[in-house]
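All protein chains of the complex are present and in place, except for one that has been dropped.
Here is chain A:
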Amino acid sequence: MSTHQTRTEPAAAVAPGRTPTSLTQGTGGLTKGGIGESTLRPDGILKVTGEFAYSSDLWHEDMLWGYTLRSTVAHATIASIDTSEALATSGVYAVLTYDDLPTEVKHYGLEIRDTPVLAHGKVRHHGEPVALVAADHPETARRAAAKIRVEYEDLPVVTDEASATGPGAVLVHEGRDDHHSGHVPHPNIVHRQPIVRGDAAAAAARADVVVTGDYVFGMQDQAFLGPESGLAVPAEDGGVDLYVATQWLHSDLRQIAPVLGLPEKKVRMTLSGVGGAFGGREDLSMQIHGCLLALRTGKPVKIVYNRFESFFGHVHRHPATLHYEHGATRDGKLTHVRCRIVLDGGAYASASPAVVGNAASLSIGPYVVEDVDIEAIALYTNNPPCGAMRGFGAVQACFAYEAQMDRVAAELGMDPVEFRQINAMEQGTVMPTGQVVDSPAPVAELLRRVKARPLPPERQWETTEGADVRALPGGLSNTTHGEGVVRGVGYAVGIKNVGFSEGFDDYSTARVRMEVVGGEAVATVHTAMAEVGQGGVTVHAQIARSELGVTQVTIAPADTQVGSAGSTSASRQTYMTGGAVKNTCEAVREKVLDIGRRRFGTYHPAWATAELLLENGRVVTDGGEALADLADVLDGEVVDLELEFRHRPTQAFDLRTGQGNGHVQYSFAAHRAVVEVDTELGLVKVVELACAQDVGKALNPLSVVGQIQGGTTQGLGVAVMEEIVVDPVTAKVRNPSFTDYLIPTILDTPTIPVDVLELADAHAPYGLRGVGEAPTLSATPAVLAAIRQATGLELNRTPVRPEHLTGS
């Protein structure tokens, strides 16, 4: 088991009191705990018993507390900032504004460096960081920040496409010179990606039915439970040690170091306990701020956002408006799709360009359509910045195209599932981008499986003692005992890419060490992979056991002392860093076998002739004959390798036609939603949300099902409750708290039966397919379809609110 320091122990002089620790996992049996088994998380018990150290638990003797002063308005010129009173406050060590930034690099960003570390001259969204305070107590820092006088002079607010690109539109960013600025039709458009294939106009003429629709997708938040937090500790060499909860250490590092004016090797980052991410930690939050304060004061500085601030501390899912036109022939074949997707990127670019690429390339769903005309854009506005969130552009599109598929089926008088199956893509289908889908794509089969499942019984709320309100819409709020309740059933299926696309050099690094400890061969896996809850720490140990035949595997803390693992996003970590661990383990195995051949090769001919494996602490032949104990082979030697792993290269999408082999791998999930709607009050109970998904190979079946259930629930959330409400006039956030930004409770979460298919992708490690995002796509449109069936309403907007269902 791992050991954990707690607050009660005296802290060492330099190392923080609560830091990430190694997670050592033994299985205590033979050949146990390899891939394909549902081994348990090494941090699971720690988490459910409250012992796990999250980044908000970081502590250091003599540390200061940082606080961020944020803009109270969405778009304004900063006329003046007066920090004198704050600086004079007892207990305050530093107050920093833009003028205090130490180098010429004063902006950061994932792709476009357009985000000011601290506001300069103007603020572009509600909650933008303006000044920083470090003090000896968090309350002192907060009070001192309240004494900073900022004079704002309001500017007109850009809130939607009309105000962003209409005549006389105010520019959110003047003088753009980023790599997208040359091809966009307006400076308030971050990126535009058209995709044209075939001849949609000619195909439309062949259509027997044409259905058009306009859809609106609300702004969803990642709503991770562990708020943004970290601890920056100044080092004697002039550098800084940063402990932080993030999704990609090396991407942070690339953005942090230039602002501090330090070489990357002097900014040593260690991942701290991450309480969820879902895309919301891809962008920087407190990282640079904490380091700036630490370097200025010479003291360790901790910053923890509270829940309110967290809503301003990370980007959200892009809200979108989507226009679609689908055509089909009488026999149910799609003729063409035309669509236009407008994503609101908010004040800064964040991941908007990549979200545009995804939305465009996945915009028609997992269907065969030869003639398409597609356009996706992301706007700059003064709304909250939007970027990565689970599903990443594919979610918004899926909501719209699946609504369209139902409507076309209705026009044709066809069963909605059958209509989808007629048009379902399969291996060999050509995407709108021209890319051939070259691994299994069991779309029709996934739909068949969710449809074949028996429906949950009707009127489950009826008991001999009256209505069980927990099983009814409204739950314990006791709004119905069955009155007004109508059942609906809906289906949806989606397609999501896995890994980083469009020519990005996407790689992961793994360092694996094998040695003998206490007479037993053991392995240590060291990567920079951010464990955000997805279970990489479990899977890496399983891979090492399978590849190296050891029982005990130690997962070293993730840090920047090893090469990049890429981002924990895009459903990519098991594929990529898992692939890197497999790849490095294979190289380590060869080294170990070389040592074995050197030492024992003369004793048995199999050393030279047979395929050799490492199993149960021994070298064995593929026939199962044991040749030597690994402990004897290694003896005193240590094998220690660090290698990079890459997926197949991808290509950029052509800026005019959208053609290109842009994606690495595709993943597919289908849902059937069964809902009960109180049609008089507009309240919804999702009774069951069945999912079928192809995962290629389930390395850890328990984790796979957990991912699918979690993604399904997040999709349910944005169907019926989750939305950041932004005032359309002031662009200010109206509900930055869990009081009014609602996420599903356990009473809102239905039974989620999961059907896992394992059709191997020959291009991927173990044949696996990224799991995390696909279920988030189809859950939302399935629930909407079910509510439509129950109510007969069009419902072109998500999330659905009660007043949308009652018409009041």
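Of note:
Quick note on the criterion: a residue touches a chain if its C-beta (ideal position, glycine included) is under 8 Å from a C-beta of that chain, and two chains touch if they have at least 3 such contacts; residues count from 1.
By our rule, contacts and distances are computed from a predicted model.
One chain of the complex is hidden; its UniProt record names it "CO or xanthine dehydrogenase, FAD-binding subunit", one of "NADH-quinone oxidoreductase subunit H", "Phosphonate ABC transporter, permease protein PhnE", "Na(+)/H(+) antiporter subunit D" or "CO or xanthine dehydrogenase, FAD-binding subunit". Of the options A:T89, A:T479 or A:T730, the residue whose C-beta touches the omitted chain is A:T479. Residue A:F308 is the one among A:W59, A:F308, A:F504 or A:F600 that touches the chain missing from this view. In the complete complex, the hidden chain is touched by one of A:R281, A:H647, A:K685 or A:R769, namely A:K685. The set of chain A residues touching the chain not shown comprises 142, 306, 308, 473-481, 483-484, 680-683, 685, 720-721, 725, 734-735, 737, 739-740, 742, 744-748, 801-803, 806, 808.
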